[in-house]
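Left out: one protein chain. Kept in place: all the others.
Our next item is subunit A:
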Amino acid sequence: MPLWTWTGLKAGKAATRWPRSGSDGQEGVLGMPRLDIDKCRSGCDLCISSCPTQAIHLVEGEPVIDYGRCIVCQRCVEECPEGAMQSSYDWAFGVRQRSDLTWSAALESHEAEHLRKRIASSQRRSLHIRHVDAGSCNACEAEISALDNPFYNLHRLGIFFTPSPRFADLLMVTGPVTAPMHDVLLATWEAMPEPRSVIATGTCAVSGAPMDGGYAGGAGLEKILPVDIWLPGCPPNPAALIHALLLLLERMPQRVTGGQYAE
């Protein structure tokens, strides 16, 4: 045992200080595609037919992306002949309003509610999470678990996982919500004390895509729970998860508005 203590001390700190400083650890991780509408050629629908989750559709002859259905497969980027769909490193996609995940030309800004600010400030330095897997492929679990590894070291931000929903401030849901998990998920939610919040974690939990429409799968949380943060990503990487958590606590700004990513 002393050997382990010694090796641990010798190895020193592995934790990043991100977002304050240092690396977020996501170098090279491809994010959601960007749409350069000026390059888009009318009458072409290759991006729409290439998308396996129907995340792109035409509105008045122009493609509109619903990032809440994007699984980051990069196929539209490969298929677009004009280079209008561009791969990006945009992954910090946590938003408060589901509608912010849909591309719209007009930038809208949403005023944060007074009550939300008060709740966020009460939990700002101590947030306890209960995670529920409602039918994920386990990549989201792997990324949520990674938050506790020495690199991300979530505890440094005052955020912890708790076994009991009774002690939880936040419900973090993954998966499209399969039929047998529907009531189980609601029971977990009911067991949580107020004030309580929900993060729809991963594209499945946001919209069900690509697991919606089957005989056993659901269509995400939209009609099931009052969601505070929508976080698409397949899976959302640990830094995107941290961004969504800090967004909930009003400690980091939202990056995406009207489907557009702010630098």
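Definition applied: contacts are C-beta pairs under 8 Å (C-beta built on N, C-alpha and C of every residue); 3 or more make two chains touch, one makes a residue touch a chain; residues count from 1.
Note that contacts and distances are computed from a predicted model.
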Protein name (UniProt record) of the chain left out of view, among "Monooxygenase", "Transketolase", "NADH-quinone oxidoreductase subunit D" or "Metal ABC transporter ATP-binding protein": "NADH-quinone oxidoreductase subunit D"
Candidates A:72, A:157 or A:206 - the one touching the absent chain: A:72
Subunit A residues that touch the omitted chain in the full complex: 1, 3-5, 7-8, 11, 14, 25-30, 52, 71-75, 78, 87, 130-146, 148-152, 161, 163, 165, 175-176, 178-181, 183-184, 188, 210-211, 213-217, 234-235, 237
